[in-house]
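The other protein chains are all here in position, but one chain of the complex has been omitted.
Moving on, here comes chain A:
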Amino acid sequence: MRAGGLGGLARFAFVAGVFALGAWLQARGTLPSILQHRGDVIYLARQHLVLAAMSGAMAIAVGVPLGILLTRERYAAIAGIVTQIVNLGTTIPTLALIALAMSVLGIGAPPAVFALFVLTLLPILLNTVAGLNAVPPPLVDAARGMGMTPGQILRRVELPNAVFVILAGIRTALAINIGTVPLAFLIGAGGLGELIFTGIDLMEPGMLLAGAIPTALLAVAVDFLIGQIQFWFVPRGVNPLR
C-alpha cells in the first residue's frame, strides 16, 4: 500500500530526526539541562495523562452515542441543526474555550477537563455521524428485509461498517487533546504545560523542552496506540489497512 509505505517513511524520518536532534542537544549541553527536570516530568506527565484520559473518555462516552442517536431516523430532523452547532463549536479558539470554562467553573482541573472534553467531542461526534451516514443504504435495506430489528441492524451492520471512521475520529481527537492539555496549566490544572510555560517565562530552553518533548511523544504514542486498535479491531472485510 502506497499510503502505508509513506507512513513508514515518515516514521523513519521522524525517528532519525529525533536521534539527530538528541545528538545535537547533547553536544550543546541542552540535554543534561532537560534531564535535570526528570522528576517533574514524570509527575506532570501523569497529571497530563489524567486530564487527557478523563476528557477523552467523556468525549467518547458522549460523542459516539450522540452520533448514533443523530443518525437514527426519528432524529433526522434535528441532526442537521446539531451538526451545525457542533461545527460552529470547532471554530471557537481553544484558548477562548478554556478561558470561558474558567469563568464559569473557576480554576483547577474541572474547567480544563470540560474545555478539553468539548474540544475532543467535536471530531468524535462528527466522525461518528459521517461514518454511520456512509454505510451504504442497500446494506441497511438488506438487513431490514432479512428481518433484523433496528438494534440488530445497528450492532451487526451499521457499527461494524462505520467503526473504522469512528476510530479515525477518536484518533485525531485524542491526539489534538493531548497536544492541547498544556494550555490547561494556564487555568491551574497542571500538566506538562507547567514546564513549557514556566520555561518560556524563565527563558530556560531546557525546562521548556522537558515539557514539550514528552507532550509530543505522548501525542504520537496515543496516535500509534489507536492506530493499532484500528488495525486489529476493525473487521478485515471493512478494514482498508489490511
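The definition used in the following text is that a contact is a pair of C-beta atoms (placed from the backbone, for glycine too) under 8 Å apart; a residue touches a chain by one contact, two chains touch by 3 or more; residues count from 1.
Assume contacts and distances are computed from a predicted model.
Visitor: For the chain omitted from this view, which of "DNA repair protein", "Quaternary amine transport ATP-binding protein", "succinate dehydrogenase" or "ATP phosphoribosyltransferase" is its UniProt protein name?
Guide: So the chain that does not appear here would be "Quaternary amine transport ATP-binding protein", according to UniProt.
Visitor: Pick from A:71, A:161, A:215 or A:230: which residue touches the chain that isn't shown?
Guide: A:161
Visitor: Write down which of A:23, A:42, A:61 or A:139 is the residue touching the left-out chain.
Guide: Only one of A:23, A:42, A:61 or A:139 touches the chain omitted from view, namely A:139.
Visitor: Given that one chain is not shown, which residue among A:32, A:65, A:106 or A:235 touches it?
Guide: A:235
Visitor: Tell me where the left-out chain touches chain A, residue by residue.
Guide: 136, 138-139, 141-149, 152, 156-157, 160-161, 235-238
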